[in-house]
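Read through the structure below, which is laid out as structure tokens, and then see the notes.
All protein chains but one are shown at their positions in the complex.
Up next, subunit A:
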Amino acid sequence: MDNKPIIQAKHLTKIYKTDTLETVAVDDVSFRVEKGEFVAIMGPSGSGKSTLMHILGALDKPTSGEYILDEEKVEKLTDDELADIRNRKIGFVFQAFNLLPRTTTLKNVILPMIYAGIPREEREERAKKFLKMVGLEDRMNHTSNQISGGQQQRVAIARALVLNPSIILADEPTGNIASAQAEEIMAIFQKLNDEGHTIIMITHESDIAEHAKRVIHLKDGKIFDDSSQHQQRIAKSKDSLVI
């Protein structure tokens, strides 16, 4: 297995400035995510988790610090280069699904492949494969407003996977979905993680976060608690015990 981390965040800081006020949304955050991890980022509103998510998703640039995603330095790129990074390396799953309205699910899944320049013949085949994977092969020609919220989120997951991204970034993926369907969505994430996909999920619900192997708690823009560090600490203390 590749031992290079998928995500390396070093001293990430994001400061929002208005005329009179300076708000530190993310304050000197450093962490690594290895390939195949399933990380939940938790925190109350205003803790900076959304801002961190935007930086990790290459949607926004940090004020200072370094962000390496799959061996590419992201923080210095231009808007178009960031678009390319998002297209190739990140699969987004949003709280509000964000499918194109009045457009078939098939076309929604095809969309990122158009921007990636994948040949036309290949697109439809791949889109169908991934719709089948999320169990929606019989909904291919339905428009996004003709299917339920859970189904829409499954289309969004298919869309996120279709270019085989380095990480899947899910922002409150079950926030707008009834709880029974939420379980289905989480089961899909679990399955994807078992297959080796790296997943980073933002949530404020602890029962959803439980599906993750590692939980990072944010508070006031700082990492307040990281479950992997507990394990490392436990591991270290075990070592010291041995010694």
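Note that a residue touches a chain if its C-beta (ideal position, glycine included) is under 8 Å from a C-beta of that chain, and two chains touch if they have at least 3 such contacts; residues count from 1.
Keep this in mind: contacts and distances are computed from a predicted model.
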Among "Arginine N-succinyltransferase", "Lactate utilization protein", "Multidrug ABC transporter substrate-binding protein" or "Acetolactate synthase", UniProt-listed name of the chain not shown: "Multidrug ABC transporter substrate-binding protein"
Given A:Thr13, A:Asn87 or A:Gln190, the one touching the chain that is not displayed: A:Asn87
On subunit A, residues whose C-beta touches the chain left out of the figure: 54, 57, 59-60, 79-80, 83-84, 86-88, 92, 94, 98, 100-102, 111-112, 114-116, 120, 159
